[in-house]
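Here the complex is missing a single protein chain, while all its other protein chains stay put.
In order of appearance the chains are A and B, and numbering begins at 1 in each one.
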Amino acid sequence: MFEDRIQLAHGEGGSLSRRLIEDVISPRLGNPLLAPLGDAALLPAPASRLTFTTDAFVVTPLFFPGGSIGRLAVFGTVNDLAVAGARPEWLSLSLILEEGLERSVLERVLDDVAEAARIANVLVVTGDTKVVPRGAADRMFLTTAGIGVLIDPPPPGPAAIQPGDVLIVSSSIGRHGVAILAARESLGFEPPLASDCRSLLPLADALRGAKVMIRAMRDATRGGVAAVLHEWAAASGLSLTVDEARLPIRDDVRGACELLGLDPIHIANEGVLVLATPDEQAPAALAALRSCNAGLEAAVIGRAESERGTPVILHSTLGINRVLDLPSGALLPRIC
Amino acid sequence: MCLGVPGQVIRWLNRDPLFASAEVEFAGVRRACGMACVPEAEVGQYVIVHAGVAISRIDEAAALRTLADLASLDETPIQELEGES
Partner (left out) sequence: MKYLDEFRDAGLARRLIDRIRRTATRPWVLMEVCGGQTHGLLRHGLDEALAGVVELIHGPGCPVCVTPAEAIDFACRLSLRPNTVLASFGDMLRVPGGVGSLNDARSQGGSVRIVYSPLDAVELAAADSQRQIVFFAVGFETTLPATALAVLQAEARGLANFSVLQAHVRVLPAMEAIVDAPDNRVQGFLAAGHVCTITGYDDYRDLARRCRVPIAVAGFEPVDLLEGILECVTQLEQGRCDVSNRYERSVRREGNPAAQGHINRVFAIADRPWRGLGTVPRGGFEFRPDFHAFDARRRYPDPAPTLPVLDDGDCRSGDVLSGRIRPHECPSYGVACTPEMPLGAPMVSSEGACAAYYRYSTRRPPLACPLPR
């Protein structure tokens, strides 16, 4: 019999640990590379250079409309590899579980990990489980690391952005952050706002297939599109201009943001690419993105200017320019 | 202060004078809002919601009048106040 709740002993390497792996983890994530369950996975030698990344996931709630901590942990790492020009191949998965966590919750999360790994065509090849006393963690924390094999030379990066280059987002913005905030604070929106948590691999593949010249590419997670643009402005030494009217924003996100006093450009995404391409490449980039489900709402949102100075300028719907700031601190709903 | 957002009353949930509430739609999302300050609001009308409570019913005629006045702004003379600009 396997208990309904996680105990400290599940992380201590004894028989309970073994049962956790055999009964819960292996059936979901098993594959030939994971099967030996040794201290380290033995990987085939790749044909090209490697990319390597890691990310920790501490989201509350664990399940939210459009995703879960399990999906996030896979897609977050996969997307980091994808925007670096790699094909993601192998993941590690570390679980930090709070004593008392329901076994069913762990199972649901692992189901989501398995499904996301299938979608992104990656294998979980190594992992670890620790259990901490009640109160020492908030139910469950995950860490994934990922290795990807470089397909083409990676995009040169934001330092290569040239004056006149256009800025493109692959999808409507602000969905993940608003969905999490609404779920965490029980804001009572109907229908519930859904996260955009998904793999960006099809988008990266489509851009590659269309041979679009890309100067820089990022997934716009925490800090939203604004954070990426600030980083790029600093790296390129150029001023970036965004046309507010062109930002793709879904109605539900817009309504929620008006109510909560938030700006979608500052809000986290988990399924949005931002890219900079030369002006003449923009039509091909848009066509490639729009050929994917995840890119149907792709839009040009702005341009790199020749002039240095204010890093990021927002050309407002009123036709007036203003500084686009970085959000300071956590985004909280406000009444003022 | 005082973020107030216009939304459309979709349906009444409770008509009690104190616990009055209705589902109100803001662009693509709906939320239950306190309606005890606008008991006369009808389904389909717009209210301004602040901190989860509707604080006024939008007077559509007044809104249209404002926009019409502004539309004819250019035809209205500035009396004897014309500046050098």
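Observations on the structure shown:
Following the convention adopted for this analysis, contacts are C-beta pairs under 8 Å (C-beta built on N, C-alpha and C of every residue); 3 or more make two chains touch, one makes a residue touch a chain.
Everything numeric here is computed off the predicted structure, so don't read it as measured data.
Of the listed residues A:H10, A:R139, A:R250 or A:H315, the one in contact with the hidden chain in the full complex is A:H315.
For chain A, the residues touching the chain absent from view are 166, 185-188, 239, 241, 243, 246, 254-255, 258-261, 279, 282-283, 300, 302-303, 305, 307, 309-310, 313, 315-323, 325, 328-329, 332-336.
Mapped onto chain B, contacts with the missing chain fall at residues 1-6, 8, 18-19, 26-27, 34, 36-39, 46, 48, 50-53, 55-56, 58-60, 62-63, 65-67, 70-71, 73-74, 78-79, 81-85.
Here is the rule we use: only the chains that are shown with their structure count from here on.
Chain A and chain B have Cα centroids separated by 38 Å. Against chain B, the residues of chain A that register as touching in their complex are 187-191, 193, 250-256, 258-259, 261, 334-336. Of all residues in chain B, those touching chain A in their complex are 1-3, 5, 7, 23, 25-32, 49-51.
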